[in-house]
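Here you go, one structure.
In this view, the complex is presented without one of its protein chains, the others remaining in place.
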Amino acid sequence: MNQYREITENGLWKQNSGLVQLLGLCPTLAMTVSLVNGFSLGLMTALVMAASNASVSPIRRLVPTEIRIPVYILIVAALVTLIDLLMHAYFHSLHAVLGIFIPLIVTNCIVLARVEAFAAKNPVVPSALDGFMMGFGLALVLAVLGGVREIIGKGTLLSGIDLALGASAKAWVITVLPDYHGFLLAILPPGAFIGLALLIASKNWLESRKQAAQPMTPSPAAAH
Amino acid sequence: MKFSPFFTTNTSVSVVMLKVMLALVPGIIAYVWAFGYGIVVSLILASATALLAEAAVLQLRKRPVMPFLLDGSALVTAWLLALALPPLAPWWLVVVGTLFAIIIAKHLYGGLGQNPFNPAMIGYAVLLISFPAIMTQWPAPLELTSAKLSFVDQWHYIFNRALPTGIGLDAMSSATPLDYLKTQLMLHHPIETIAQAKFFGTFAGKGADIVAGAYLLGGLYLLHQRVISWHIPTAFLVTLALISGVFHLVNPAQFASPLFHLFGGATMLCAFFIATDPVSGATTPNGKLIFAAGIALLTWLIRTYGGYPDGVAFAVLLMNIFVPLIDANTQPRVFGHSK
Partner (left out) sequence: MSEPQNIWKHAISTAGVMIAFSVLGTIVLAYVFLTTKAPIAEAEREAKLKLLEQVLPASLHDNDLLKDTLPIAAGGELNNREATLAYRARLQGKPSAVILETIAPDGYSGDIKLLIAVKADGEIAGVRVLAHRETPGLGDYIDIAHGDWIKKNFDGQSLAKTVDDQWKVKKDGGSFDYMAGATITPRAVVKATHKALQYYAAHQQEIFASSELGAN
């Protein structure tokens, strides 16, 4: 049980791929113009990661070391294509918005990194959990970054939710700042860099405050 | 005042900054003459915002507030930004730009002396890409417009976006000459025809060329006082004149004259006050020449082919990126050491 807790903590906070490992920055920067965009791409990534970790783990002793990378890539690419096709068929409008960034999940280094670093050495269930939690941690970062950029840039929240959940969800869109002119910088690429930098800074600040609060007790995770 | 030891270390900075501000005064006077008092409101707004932001951040960073505040660097940033903005910009535009310049471009990178990018130009670039409609809308020079706004009217416009009854936005605003040139060229009008437009003055935009001349005057004072060295202004102006001159000679209908480039837009302000920023610019003599020539080249390219009318801000920021590289490769050889 303890192991699962640690995997979850690592994925969501301690080793968060968006804020700590800084892997997978391409979608982080490009797709976070709104909360819905950011979170849906993050969720796709989490699904791909869970599935690829779960499929690599059982075959980890079957694959000779020399060709493990090509085989892993093959598995990840097949899974991504599969998700791409399914989304194209059943979530067409969301697929149109995320566009090229769905197939690009293949090249997201966080996917291969977790396959190689975790799934290739661990049993199926922890591997799947690790993949999902790492991806979900990224999804949360994308959601927060997307949400902040959306509020500052357009003054709304959850715009585009109808693309994911159908036209009836359009009523969920929140206008946070009515009569807002919009601060375009937040939506444009520089806003992504500045936003991510501020998020990383806030995480580091939270950590350092936590450390300052309990200066002498060495945490059990420190040995790790 | 007892701020020692800090005060002594900062004296040189504040004297330099004071001279820079003094050198800007002729430009500001010309500006008021050409476009009215609105610019003074912008300057005051930007200065107040800059000082407050600087003090707040210094406090947060647990640095001594007063000595750094009195060094004047924040004020210079504020003035340069205000002078680069359209003079009747709404108050919040000035405030947002200044906050960005001081907090993000200056202090998040470590404060005075540490910022890799020119803070005033970051503020300008942020505003330009975020609010292009407001940033490209300039008031018509007073000489030309029948809709003369009094100081109170301009004040009202800056704070409430309200014009006196009977005066439409079209009557008091105009495109900038650089903008007009670009849009007209796109419609395949030759430059001779375009330059007939009433807001073209002797060299460039009417009124604006006088302001540019006044900046040049202030710049010469800075050179005389040895606040800045000759390298950057000379390399910048000569390169810009050369490249625009060559293209103008080849096809005068399509490419604006060197005089237009030298006295139009923010050229003069950039040559003596912006590119010469000692923190974000190159420091070696040869490096300064390369740095300034690069800015001139990029400015001309962006003005001629880019999506935004003036290119000075982007040119300066892009060359700021190259500064470490330029400096590292242009270190003067120490005597007795071979390269």
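A and B are the chain letters, set down in written order, and residue numbers restart from 1 in every chain.
As a working rule, contacts are C-beta pairs under 8 Å (C-beta built on N, C-alpha and C of every residue); 3 or more make two chains touch, one makes a residue touch a chain.
In this text, all values refer to a predicted model and were calculated from it rather than measured experimentally.
Chemist: So which of the visible chains would the left-out chain be touching?
Modeler: So, taking every chain into account, the missing one touches A, B.
Chemist: For the full complex, which residue in B:Ser47, B:Gln137 or B:Asn320 touches the chain that was left out?
Modeler: B:Gln137
Chemist: Of A:Leu12, A:Cys26, A:Leu43 or A:Ala78, which residue touches the hidden chain?
Modeler: The missing chain is touched by A:Ala78.
Chemist: Go through subunit B and note every residue touching the omitted chain.
Modeler: Touch with the absent chain occurs at residues 129-134, 136-137, 169-170, 173, 175, 183, 186, 307-308.
Chemist: Touching the absent chain: which residues on subunit A qualify?
Modeler: So the residues of subunit A touching the missing chain come out as 62-64, 66-67, 70-71, 74-75, 77-78, 81-82, 85-86, 88-90, 92-93, 96, 182, 184, 187-188.
Criterion: only the chains that are shown with their structure count from here on.
Chemist: Please compute the C-alpha centroid of subunit A, do the same for subunit B, then give the distance between them in whole Å.
Modeler: 41
Chemist: Using the touch rule from the top, collect the residues of subunit B that touch subunit A in their complex.
Modeler: 96, 104, 126, 129-132
Chemist: Over in the complex, which subunit A residues touch subunit B? Could you list them?
Modeler: Residues 181, 183-185, 188, 190, 194.
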